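One structure follows; several queries about it will come next.
A single protein chain has been removed from this complex, and every other one stays in its place.
What follows is chain A.
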């Protein structure tokens, strides 16, 4: 999260709403450890990353749907090994669990 603080401060000063996705758990080979984070603004600006780049696009979509009220804050899962997983996969074959919420705490 540390590397996102500068962007988050700038966005908040500009009055932007922000969603934050954090890696909370990984199974198998995961590229980023729990705690890795990505922030997305309402206008679609992005900072940070939660994988080697494989799922970032899908995470932006999830983050925007949190900000527009379509989905509630929740854990989403990306990976090959989970039937419930999104169509987006990780090339390393692992599974990552992300918690996505609005930064309003």
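Brief remarks on what is shown
Please note the rule applied: a residue touches a chain if its C-beta (ideal position, glycine included) is under 8 Å from a C-beta of that chain, and two chains touch if they have at least 3 such contacts; residues count from 1.
Criterion: contacts and distances are computed from a predicted model.
UniProt lists the omitted chain of the complex under the protein name "Putative carbon monoxide dehydrogenase accessory protein" (options: "Sorbitol/mannitol transport system substrate-binding protein", "HupE/UreJ family protein", "PTS fructose transporter subunit IIA" or "Putative carbon monoxide dehydrogenase accessory protein").
The hidden chain makes contact, of the residues A:15, A:44 or A:69, with A:15. Taking the whole complex into account, chain A touches the unshown chain at residues 1-2, 5, 8-9, 12-13, 15, 17, 22, 24-25, 33-35, 72-75, 97, 99, 101, 103-105.
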